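Submitted below is the structure of interest, expressed as structure tokens.
Complex shown without one protein chain; remaining protein chains in place.
Chain nomenclature is as follows: A and B, assigned in order of appearance, with residue numbering initiated at 1 for each chain independently.
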Amino acid sequence: MNDMTLTERAVNATENKITARNVQVYYGENHAIKDVDVDILDKTVTAFIGPSGCGKSTFLRCLNRMNDTIDICRVTGEILLDNEDIYDRRVDPVQLRAKVGMVFQKPNPFPKSIYDNVAYGPKIHGLTRNRAELDETVEASLRKAALWNEVKDRLTAPGTGLSGGQQQRLCIARAIATSPEVLLMDEPCSALDPIATAQVEELIDELRTNYSVVIVTHSMQQAARVSQKTAFFHLGHLVEYGDTDKIFTNPTDPRTESYITGRIG
Amino acid sequence: MSDATHSAPQKPAARSLHQLDTRTKRRNASETRFKVMGIAAISVGLAFLVLLLTTIILNGASAFQQTFINVPVYLDPAKIDKKGNRDPADLKKATTFTYAPLIQKGLLEVVEKAGLETDLSKAKELKNLISASAAAQVRDQVLADPALIGQTVDFKILASSRVDGYLKGRVHRDEIAKDKNINVAQLDLTDALLKAGVVHKGFNWNFIFGSDASDSRAEQAGLGVSMLGSFYMMLVVLVLALPIGVAASIYLEEFAAKNRFTDLIEVNISNLAAVPSIVFGILGLAVFISSPICRNPPHWSVVWC
Partner (left out) sequence: MPVFWIIAIMLALAVTGFAMGRAKALRSVGGDRRLLHSLPFYAGALIAMASFIPALIMLVLLLALQASSLLLAGATILAALVGFAISLRLISQDFRARNAVEAGVRALLIAAASVAILTTVGIVLSLIFNTIEFFGLYPASNFFLGMNWTPSFGGGSDLGILPLIWGTLYISFIALLVAVPIGLYAAVYLSEYASHPVRSIVKPLLEVLAGIPTIVYGLFALLTVGPFLMSIFGPNGPTAAIAENGWMHAGTAVMTAGLVMGIMLIPFVSSLSDDIINAVPQSLRDGSYGLGATKSETIKQVILPAALPGIVGAILLAASRAIGETMIVVLGAGAAARLSLNPFDAMTTVTAKIVSQLTGDADFASPEALVAFALAMTLFVITLCLNIFALWIVRKYREQYE
């Protein structure tokens, strides 16, 4: 990654993809996210950092309404995707999630073949008209996830038989296959070894040419390596949001500074 | 890198999230169908449960009521105590055949006194209204208290199972043409007696505490002894199965190493749970019934058989 591209991309990506205003999340009585306002840019990697339990995953899951699957969870406020409120009554989360894909902390391939894992999304959303198109989508997704060369000879083998890093890239391929506009990743490398982590990080950097990527991470080095924008969460508040360089070199809020210098979290 | 490459609107088919496309509508419809199937399955299961319980209760509830007849019986000394000495040994010689006509006569007097209209003029013709157990009931009472002889005593005796069935809607007038145990005139009399309060229904305590009865006296049948049997059975099973079962599961969970023997035990245990009960029945037959112990039991074998 050279400095030139980094600045260039950061400057070019000015369009808002997601706009959140005054978001509150409650788990029953527990107020987990408080007054969060944030603008997430298109074709940018945005990192959410913060101590454990501060609400990073919770906020991430608001962006594709995965919180709907938790009975006690209640979300208020406004979250716009391309200027459309995703919590509007008319929005079907099923359609939303096809546009906003998600990759989880632990690789979770389905107990199906590699091919069927990737083809799952396109099939349920009816994105391809015939088998040839589906084959194409699967291959393209696996290539984008930098997995094609490793699995092209064993597409019918079970996805659960891959190594941890390969499984996680398979899950990324699976998410890409529905041609989303935003990719949410919740600590995608925390279950991986350093080499697999490096591969996934490299992949994330490439993904940003096509998608808006939001990544939750525990590792500040990782945030610094892959993201252009960083948001620091603390106790449910969004404390500071800005260019990654600035957050790590010259934070405005004292809490951010304590966190990145290792005094809290 | 030019501006054109990353302008979002270039992406084709950027449909609004606020409009459901037809495919999503179809998928949601199929979702609803699936959910309805689940609810239907549960409803069917619960409906079967309700149906089962209601038919059992509806079919069984009438057994808790039984028809009785109030009859004053003149305990005629000339019939019961021919020698006139009230000696219990002699009294015992009078069988139920001696008592049955007395009861019938008593009932006929009730009918005549109440002025009920009936085609039945002889005491014998009333026999079918009265349970075969009534004579034994009267006799037992006389044997227990010989001083009653010579008096007219009020008895509450069981009605016959046909009369009981008629009042519970089990026996119908148009179906009894060939029935030797009841006829239309007797049913007419039953109705009249019911109105006069001589025949009445009451709670059937005997059903709960009594013992089994023969086919000819179905009205006398009770569950008590069978329930006692079931209870003992439960007790024996509990005493045998509980300690052995608990010990076996403690061993398998806490001590057993993962080896062939443990595997064998586990397969055996789960298999025994699925072996048809009839096969266990045959095991019982072979071990207990046809073993020499029980064919020729020594005195202590009560604990064994």
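To be clear about the criterion, contacts are C-beta pairs under 8 Å (C-beta built on N, C-alpha and C of every residue); 3 or more make two chains touch, one makes a residue touch a chain.
Everything quoted here is computed from the prediction, not taken from an experiment.
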Exercise for the section: Give the residue, chosen from B:Ala61, B:Ala114, B:Ile208 or B:Val267, that touches the chain omitted from the document. Expected result: B:Val267
Exercise for the section: Pick out which of A:Ile33, A:Cys54, A:Leu96 or A:Leu162 touches the chain that's been left out of the picture. Expected result: A:Leu96
Fill in the blank from the handout: Answer key for B:Gln19, B:Thr55 or B:Ser211 versus the chain not shown reads B:Thr55
Fill in the blank from the handout: Where subunit A meets the chain that is not shown, the residues are 64, 66, 69, 71, 93-98, 101-104, 106, 108-112, 120-121, 124-125, 171, 174-175, 178
Problem - Absent chain, residues of subunit B that touch it - result: 27-28, 30-31, 34-35, 37-42, 44-46, 48-49, 51-52, 55-56, 59, 243-245, 247-248, 250-252, 255-256, 264-265, 267-272, 274-280, 282-283, 285-287, 290, 292-293, 298-300, 302-304
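FYI, only the chains that are shown with their structure count from here on.
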Handout entry: Distance from subunit B to subunit A - Cα centre to Cα centre, in angstrom
Key = 66
Practice task
Provide the residue numbers of subunit B that touch subunit A in the complex, in ascending order.
Solution key: 1, 3, 6-8, 11, 14, 16-21, 23-24, 27-28
Exercise for the section: Note which residues of subunit A are touching subunit B in the complex, please. Expected result: 8-9, 12-13, 15, 17, 42-43, 81-82, 84, 86, 88, 90-92, 94-96, 99, 124-126, 181, 209
